[in-house]
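In what follows, a structure is listed as structure tokens, so that the remarks can point back to it.
Note that this complex is displayed minus one protein chain, with the remaining chains in position.
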Amino acid sequence: MITVEFLGPINKAPIEMEADTLADVSARLKEDTELTQWLEKCAVAINDSMVSDLSVLLKEGDRISILPPVCGG
Amino acid sequence: MITVEFLGPINKAPIEMEADTLADVSARLKEDTELTQWLEKCAVAINDSMVSDLSVLLKEGDRISILPPVCGG
Amino acid sequence: MELYQGSLEVKEIFGRWLDEQAASNYGAYVPFVGIIRAEDGIEALSFDIYEPILKKWFDEWQARAMERGAIVKMAHAVGDVPIHTSSYVSAVFSPKRRVALELIEEFVEDFKANAPIWKYDVKNGKRIYAEDRSTPMDGAGLLA
Partner (left out) sequence: MELYQGSLEVKEIFGRWLDEQAASNYGAYVPFVGIIRAEDGIEALSFDIYEPILKKWFDEWQARAMERGAIVKMAHAVGDVPIHTSSYVSAVFSPKRRVALELIEEFVEDFKANAPIWKYDVKNGKRIYAEDRSTPMDGAGLLA
């Protein structure tokens, strides 16, 4: 089981799911039509490290963060 | 009569002289061997306006400033 | 890296950073102070911050600054920040001016692009995500 959390303005409760890779996570999240428009603009972190590769293997307890477009300052 | 003043580190008292143009001033100042090494590194102002043309005509009472290399800050 | 609830005490932060480095023999101190402008009828801007990733982003910048003999500083507000007050102060200290002037620009620009901070306009007490001024982070779209 892994957890997916949505940061900032996405305003959605965390989701728990079974997933072996980020590709699995992607497939699951795309089932939610509210999320599809967010996904193309969002970056992703695993356990607070930014990632750029869908094939990374997930392990039990991993925490995936979905980061929408930013504007600090 | 015009006055030539030397700013910053040149450490030389002002000189009064008769001169029609900056070219005349240049000729007079070059007679002073102490000054020749300064002149090639110095910028020039007339009545506190920076100038870049030797042929500018001078008038009675003009004040020429000789500005050596700078380093503010 | 410092996070504060609400507007920053700019003078306190500026002075404290100056004092902390008073004996470090840096020759240039270049702060950047961001102030909330009154525009489009907003009362305030409001900010969400995801601190663990911001901290990593900042620590990587600190390492990069140190390679050039410099250090970086940063303070940011969380929550509502009324107009004409400050939400963001960052700074570079370096031995020489060139590095300080180059780093402050790179640091502030990368901050705008990649610090995990979300901005909202506050109008009539309501928070509205500033989507049109926001930038997808490096690597965005991975799950799309």
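What to note about this one:
Which chain is which? They are A, B and C, in the order written, and residues in each are numbered from 1.
The rule is short, and it goes like this: a residue touches a chain if its C-beta (ideal position, glycine included) is under 8 Å from a C-beta of that chain, and two chains touch if they have at least 3 such contacts.
Treat the numbers as computed from the prediction; the structure is a model and nothing was measured.
One chain is not depicted; across the entire complex it touches B, C. From the options C:Gly6, C:Pro31, C:Pro52 or C:Pro136, the residue with contact to the unseen chain in the full assembly is C:Pro31.
Contact between chain C and the unshown chain involves residues 10-11, 14-15, 18, 22-23, 25-39, 84, 95, 97, 100-101, 104-105, 108-109, 112.
What chain B contributes to its contact with the hidden chain is residues 7-9, 22, 25-26, 29-30, 36, 39-45, 48-52, 54, 65-73.
Note that only the chains that are shown with their structure count from here on.
The interface with the largest number of contacting C-beta pairs joins chains A-C. Chain B and chain C have centres, each the mean of its CA atoms, that are 49 Å apart. Centres computed as Cα averages put chain A at a distance of 25 Å from chain C. Residue positions of chain C with contacts to 2 or more other chains are absent.
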